[in-house]
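Every protein chain of the complex appears in place save one, which is left out.
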Amino acid sequence: MSLEMLLLLGSPLAGGAVLALVGHRRYAPELNVAFSTFTLLAAAGLVTRIIADGPVTDLDEQFFVDSLNVFLVALTAFVATTTAIFSRPYMRIERDHGRVSAAGMRLYHSMYQMFSFAMLLVLTTNNLGVMWVAMEAATLTTVLLVALYRTHASLEAAWKYFILCGVGIAQALFGTILVYFAAEKVLGAGAGTLLWTHLDAVKDQLEPTVISIAFVFLLIGYGTKVGLVPLHNWLPDAHAEGPTPVSAVLSGLLLNVALYALVRCKIITDGALERPFASALLMGFGLASVVVGALFLSRQRDIKRMFAYSSIEHMGLVTFAFGMGGPVASFAGLLHMTMHSLTKSAIFFAVGHAAQKAGTQAMDDIRGLIRVNPTVGWGLMLGTVAILGMPPFGVFASEFLILTTAMAHQPWATPILLLSLGIAFASIFGKVQPMVFGDTTAKRLPHSPALIPVFTHLALVLALGLYMPPYLADWYRMAARLIG
Amino acid sequence: MLAQALTKYGPQLINLFAAALLLLSFAMLAQRRILSLINLFAAQGFVLFLSTMLVAWLTGQHHLYGSAALTLALKVIALPWILHRLIRRLNVKWDVETLINIPTTMLVGIVLVILAFNLALPITMLAGTVTRATLGIALACVLLSFLMMITRSKAVPQVIGFLSMENGLFFAATGAVYGMPMVIEFGVALDVLVGALILGIFIFEIRERFDTVDTRHLERLKERP
Amino acid sequence: MISASGLAAQFTELMLAVLLAPLLTGWVNQCRAWLQNRSAPPLLQPYYVLAKLFAKDVVLAHSASPLFRFAPYLIFGCIALAAAIVPTLGTDLPMNAAADAIALVGLLALARLFIALAGMDIGTAFGSLGSRREMLVGFLAEPALLMVLFTASLISGSTSLATIVETLAHKEFVIYPSLAFAGVAFTMVSLAENARIPVDNPSTHLELTMIHEAMVLEYSGRHLAMIEWAASLKLFVYSCIGLAIFFPFGVAEGGDAFGIVMALPALILKLAIGGVFLALIETLSAKMRIFRAPEFLGIAFLLAVLSMLVHVLLER
Partner (left out) sequence: MASPLLQVLALACAWIALGALGLLRTSSTAWATRALYPAGALVGLLVAVAGLGALFQPPEALILPLGLPDLPFHVRIDALSAFFLVLLGVAAAGISVFGCGYFRADQGTAPGLVSFYYHLFLASMALVLLADDAYFFMVAWETMALSSYFLVTCDHRHAQIRSAGYLYLLIAHIGAIAILLCFGALQGGSGDYSFDGMRAAQVSGAWATVAYVLALAGFGAKAGIVPLHVWLPEAHPAAPSPVSALMSGVMLKTAIYGLLRVTLDLISFPLWWWGVVALALGLATALFGIVFAAVQSDMKRLLAWSSIENIGLIFAGFGLTLIFRGFGMGALAALALTATLFHCLNHACYKSLLFLCTGSVMHATSERSLGRLGGLIHRMPWVAWCALVGTIAIAGLPPSNGFASEWLLLQAFLFTPGLPQSYLNMLVPVAAAVVALTAALSGYVMVKFYGVVFLGQPREPKLAEAHDAGIWERTGLAWLAMVCVVLGLAPATVIGLLDPVTRALTGSGIAGLAQGWLFLAPIQPERASYSPLLVFAVAATIVLLAWLLVRLFYHGRSRRTRAWDCGFPFLNARMQDTAEGFGQPVRHVFETFFRIRTQAPAPRDLRPVYRESQEDRFWYGLYLPVAQGVNWVTGLVTVLQRGRISTYLTYSFATLLLLLLFVG
């Protein structure tokens, strides 16, 4: 097992164990940040290695990292670290307000590390079965986090989250079994048949009907985790009721990881079937998610719930991009995934502080943030402007690419997409503007908010919007070619 | 002598176990009382254990013995025990409210079984395993437990539905591909166990918070028109 | 293009217009008095009034601004320039190259702007009342006048007044339906613009009815003289425009001095007939309520646009 891989998976695991013991201490948040930064360093090492000498398999092919999942690994590690930094003052304030007990803090910190371990495992494993197990583990760890506050709403959200995702994931298991069944015909039984690299090599010899049924089950399974529309019902409740760092990580990272798994299966299905069955399904679900996600926005009263629906809409857009296929569309999809997770986590950081200041998450009671604390106010305003796809920011760059390729290949879809983006803009901006501008009701906070993460994320998104460094561009292009 | 009988009647025996599994799923669907629901779940686990042992013996797949032992330990002994303790601690009312009455659920169940069968037909054509016929039944069990979760409004029956869906999936695995590789079997079992534990904790929490386990009170998070 | 004879002709026409204007007003007042069988004031009465006013001291309100003091001269200058553009005697005028029909309407509008602003300057109720009504009449009359001039320029293919007069003078006498409509529209507009009876009474001091008089209520002495002179010059300009477009006969083409001298009696004769016609209209019609004026001018505007339409449809 190469050193980086060992560190990459080992440190969150160790962190989870250590924090399970000392999670309630004063220094626990700093420990949490340390473990996350350590994972980030490992991820950076891995990234340099992948760029230097291409895809690498590890531990006799149980782990496989190519250009597609290495950028997600880097992104996950980075956002996990910044969220850890943000959660330091946030959780302290929550504890001072008495909303989280000492045991709760311990649970929070250990589950946080276990959650990043599960996500990194999903990203790096080569075995579809292990991927399923890790995805299920990710769900389990976050269910407890969502229910941390023990309020009526958070319990309900956690219950729905677990039941719906549990059922969804079960379908994915059945899909994996069918894939294994089809692969067994070609590769014979044994440990190696479920390895993605092997499947990828023989994907054109797999039985089309079985693979199409398998893809349906996988789509329903992982689609529930991505929050595609008919299966999205758990997402707004889960993202709104948990503590804000959890919502940031859920919205920013878990959706990407689920979509990554779905893309892995799509690559196999595309190879097996001639007709574009998989991409048609993805496009259909993607479009439905964008439209319904946008339409939900205007009736929200809770800010985190609104941004959860905005995540559904953006994930729908990325799925639509992967559904269209072709190098440019896949490139745009990957770019949009990165931009969305950076911007959405930045917004949740700002929202977290704003909600703490105003003491509530109802948007009607949060007013005039700029006058109380300009950095939080400007952070929220710039984040909202970025997530709505206003140009100088990178989200517009990827949306531009998606829409322009859509105009070239699927002209019928563009008006629908643009209309829903317009409605989303009208709804979100209409609600955020009075929160940021105007006279204020919020009060100062004991701990000064950690806003470096917000502005580092937004600066990154702004920079990528204007200038894409060449090595990053080729990196995305290689990944896009993989998706095909 | 037992060995020859087993090898000769093996496939019919497996079909028998599959039919038994299907019957148990239907019974759980129609069950009113939670206690008997748990016992039926344990019975389903036991039938699953027997069929896995038989398949392992017939096909000589040694890792199946391990997974059969795992099923026995987990789904026949551990989980039912946890559920029984849960019921006693919660002293929850015995009867199970269902959202739509039993006859209609049964009708829908039958339709689902027919659907599952002709869906699984193309796969069974290709399956080389001796237990290929059971794939349709496994898919039917999964869909039936899905239906059970939809129609039950109490938390505990939903949990049992979720666990019986796992059983169905496990049976599909043994039926189609003689069980998944060991590491995945172990992972799946671990997930199911942890899942059950968490659900148990949740039910306690809900019980304390709303002094009822009826999920119909869990409807505050919604969109007002 | 700017020849010596052209300059001379231009200068004579300008001086003629400036000097002859009060005479025309006097003649119109005389005809009106005779038609209403009362004894008429002497023909040169306007000149006496001007001389009297120039001699008097100017009485200014405390809140009068420099604009108020300069406005009369600016108004007089604009309307005098307008008179210089309209070819009354000869058509070889250097000023025609500098300003055409649209510039003529612009100059009259500039004069109206300044008189309205001067009216509002003192800040009394009458001044702003008059300015508001003047601008109401203005914004309906100006487009109608522009449309009349457009019809004429469409017929003659150019907007420069000299070419209009030349082409209309050479055309053999054929009834132009578009010019007929334009003629009616033009008379209605000139009545409104020069504050004649149907729209406004030139000699009234009844606050509720007056438009033009209300704006100049505050003026006195030499300023009032300049304003009165400018008003009569404006009437002269409008009559000359009417003659130039609808009765262009007798105007000397080119720069020959003899032609210009012969054109003078023809001009005086035409103006006299015009004056009688104006007096006739004034005695026959009564002053309209201020909010009948928009309908009156609306009709004029429609007639003017109709004339242009008729020209485009029939006469091409």
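As written, the chains take the letters A, B and C, and residue 1 is the first residue of each chain.
Criterion: a residue touches a chain if its C-beta (ideal position, glycine included) is under 8 Å from a C-beta of that chain, and two chains touch if they have at least 3 such contacts.
None of these values were measured; they are calculated from a predicted model.
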For the chain not shown, touching visible partners are A, B, C
Absent-chain contact - pick from B:F146, B:F171 or B:F202: B:F146
Consider the whole complex, including the chain that is not shown, and state which of C:F150, C:F186, C:Y238 or C:F296 touches that chain. C:F150
Of the residues C:A8, C:A40 or C:A61, I need the one that contacts the missing chain. C:A61
Using the document's definition of touch, tell me which of A:M119, A:L145, A:L281 or A:L342 contacts the absent chain. A:L281
Absent-chain interface as seen on chain C, which is shown: 54-55, 57-65, 67, 73-74, 76-78, 80-81, 84, 95, 97-100, 102-103, 106-107, 109-110, 112-113, 116-117, 120-129, 131-133, 135-136, 138-140, 142-143, 146-147, 150, 153-154, 157-160, 163, 207, 217-218, 221-222, 226, 291, 294, 301, 304-305, 308-309, 312-313, 316
Which residue numbers on chain A touch the omitted chain? 159-160, 163-164, 167-168, 171, 209, 212-213, 216-217, 219-220, 224, 229-231, 233-234, 236, 277, 281, 292, 295-299, 328, 370, 385, 388, 390-392, 396-397, 400-401, 403-405, 407-408, 411, 414-415, 418, 421-423, 425-427, 429-430, 433-434, 437-439, 465-468, 470, 473, 476-477
Of the residues in chain B, which ones touch the absent chain? 99, 115, 118-119, 122, 146-147, 149-153, 158, 215-216, 218-225
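Here is the rule we use: only the chains that are shown with their structure count from here on.
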Taking mean C-alpha coords per chain and comparing to the overall C-alpha mean, nearest is chain A
With chain centres defined as mean CA positions, report which chain is farthest from chain C. B
Using the touch rule stated at the top, which two chains are linked by the largest number of C-beta contacts? A-B
Taking the mean of the C-alpha atoms as each chain's centre, how many Å separate chain A from chain B? 31
Separation of the C-alpha centres, chain A versus chain C, in whole Å, is 79
In the complex, chain A touches chain B at residues 127, 129-130, 132-133, 136-137, 140, 143-144, 147, 150, 152-153, 155-160, 162-163, 166-167, 170, 173-174, 177-178, 180-181, 184-185, 189-191, 194, 207, 209-210, 213, 236-237, 240-241, 296, 299
Can you tell me which positions in chain B touch chain A when the two form their complex? 119, 122-123, 126-128, 139, 142, 146, 149, 155, 158, 162, 165-166, 169, 172-173, 176-178, 180-181, 183-184, 187-188, 190-191, 194-195, 198-199, 202, 205-206, 209-210, 215, 218-221, 223-224
